[in-house]
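Before I ask anything, here is the structure I am working with.
Just one protein chain is left out here, and the rest sit where they should.
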Amino acid sequence: MQAFLEKAVSLRFEIAAVVLFGIGFMNLLLQNNLIKKIVAFNVMDSSVFLFLASQGYIEGRMAPIVQNGVTDASQYVNPIPAGLVLTGIVVSVSVSAFFLALVQRLYKHYHTVDFDEIMMMAKKKVD
Amino acid sequence: MKKNTWKAFTAWVNGTAEESRPLRREAGQSAHEKHPLFHLNEEMRVRLFRWEYRAVALIVCLTVVAVLLFTVFHLPLFGEPNNPAVNEVVERYVEKGLEETGAVNMVSGMILDYRAFDTFGESSVLFLAVTSVMMLLLRDEKNISAEEDIQEAHERIIEKEASDRILQKVVSLVMPCIFLFGIYVVLNGHISPGGGFSGGAIMGAGLILYGSAFGTDKVREIFTMKTFRRITSSALLCYAASKAYSFYTGANGLPTGIPLGTPGAIFSSGLILVLDICVGMVVACTMYGFYVLFARGEI
Partner (left out) sequence: MQPIYYNIPFVCIFLCMVGGITMPLQKNGQTALRTTVAVCLAVALLCGGLAGILYAREESFVYQMGHFPAPWGNELYVGPLEAMLTAVFALVMAMSILGGRQTFMEDVLPPKQRFYFTMMCMILASLLALSFTNDIFTGYVFIEISTLAACAIVMARDTEKTIAATIRYLVISLLGSGLFLIGLALLYCVTGHLLMPQLLTRVQLLSLAGGYHVPLTVVCGLLAIGMGIKSAMFPFYAWLPQAHGGATTSSSAVLSGLVLKGYIIFLIRIFYRVFSISVVRSLSIMDILFVFGIAGMLLGSVMAMREEHIKRMLAYSSIAQIGYIFMGIGLGTDAGIVAAFFQILSHAVTKPLLFLSAGRLSEIRHHEKSLYRLRGTARSDRLAGVGFTLGGLSMIGIPLLTGFTAKFFFAEAAVVGGLRMWAAILALAVSSVLNALYYIPAIIAIWSRPAEEYEELRTPNRGFAVAAVVLMAGVVLLGTAAGPVLRVIRMGLSML
């Protein structure tokens, strides 16, 4: 039991990230309000960024910017996750913008942001 | 029964049948009516379906969380220096990064030199997003009604007349600082924290602030749709050209002929500075583009 708790404490960021991922995922599926869906999507992506960032951290080391000409690998944290997170953030910003634009247009057409209602109304429209 | 089906079929083949295909539609509906569960009106059925959907979705989500939590307990511990993620790749990025890319900021060196193809893709995602938002929100007869046009004109008049003095004064004081800081962050991307994305976001925020204080018409005097299009496309093209050059020379083992300079100076680390500037311009324009497209439906 103690070993388990110690592990849980050590892995706290990963656990938090996974729980957040679950929250985001669930809300993205279940929320009817489209704006809340966007928020959920951002929670989900941020949780992955938290996970990646926690993978990069190494106890007692410096940020990956060369200081005083020291280029010893044992002095700096892992720079790769930072790069991946940066890419991920840009992607999630872009998708959020597109999503919001779609919601704006939908609101103009259907005067609601309720996903189910929009789907019901869309079904009745002819094309 | 059989004869009827055949008749219906021939009628349908000859095109004399009713519009809704009689063979399947009606058969399906009558089955629905007979079954007690389907003897509900449309709304009830939809509601039932929603509850089913919710239950299934809830189970799926809980499974995902449970599986992920279970997995997490099998992962290497947090913050340990001998985790599998800390390997020869990290070692080279840290130890040789300065020498090979000339960038003091290892993350910049990594995303703009070692793994520059990803970053090109990522800038393209941003470009795609702003293009698709333009497809959706640029004003045309499909998405703006006459009523909205009138409302829009009203808002503009209000914007012009009821302009906020305090806000405008503060903005005109703060604006240069924001821009200067943004440019600083972009230009120092390879020697300190920052880079094209963060610097571009700062400049974009400055433009948005200016636009909201003085009205977007004022911004349009210097920043029109044409300039927007030209800046984003040419910055991305410049990015593509410089990366194509470096990929081509790298893959074919040719020398680039671009000096890396002394680490720590502004003009160092070869193409990274150019790439940072390109990315910065794209990001600044995109951020402002999003703002005006959402607010006004035009740039």
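Each chain carries a letter (A and B) given by its place in the written order, and its residues are counted from 1.
Just so it is clear, a contact is a pair of C-beta atoms (placed from the backbone, for glycine too) under 8 Å apart; a residue touches a chain by one contact, two chains touch by 3 or more.
Computed from a prediction, not measured in an experiment: that's the story for all the values here.
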{"item": "Touching residue (missing chain; options B:Gln151, B:Ser172 or B:Ser233)", "value": "B:Ser233"}
{"item": "Per the touch definition above, residue among B:Met135, B:Ala153, B:Cys177 or B:Ala265 touching the missing chain", "value": "B:Met135"}
{"item": "Footprint left on subunit A by the chain that the document does not show", "value": "21, 24-25, 28-29, 34, 37, 41, 44-45, 47-48, 51-52, 55, 80-81, 84, 87-88, 91, 94-95, 98-99, 102-103, 105-106, 109-110, 115, 118-119, 121-122, 125, 127"}
{"item": "Touch residues of subunit B, complete complex, unshown partner", "value": "12-17, 19-21, 24, 28, 64, 67-68, 70-71, 74-76, 83-90, 92-93, 100, 113-118, 120-122, 124-125, 127-129, 131-132, 134-136, 138, 140-143, 229-230, 233, 236-237, 240, 244, 246-253, 256"}
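By our rule, only the chains that are shown with their structure count from here on.
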{"item": "Interface residues, subunit A side, partner subunit B - complex", "value": "4, 7-8, 10-15, 18-19, 21-22, 25-26, 29-30, 54-59, 61, 63-66, 71-76, 78-83, 86-87, 89-91, 93-95, 97-98, 100-102, 104-105, 108, 116, 120"}
{"item": "Contact footprint of subunit A on subunit B as seen in their complex", "value": "46, 50, 54, 57-58, 60-62, 64-65, 68-69, 71-73, 75, 77-81, 83, 85-86, 89-91, 93-99, 104-107, 110-111, 115, 118-119, 122-123, 125-126, 128-130, 132-133, 136-137, 143, 192-193, 197, 263, 290, 293-294"}
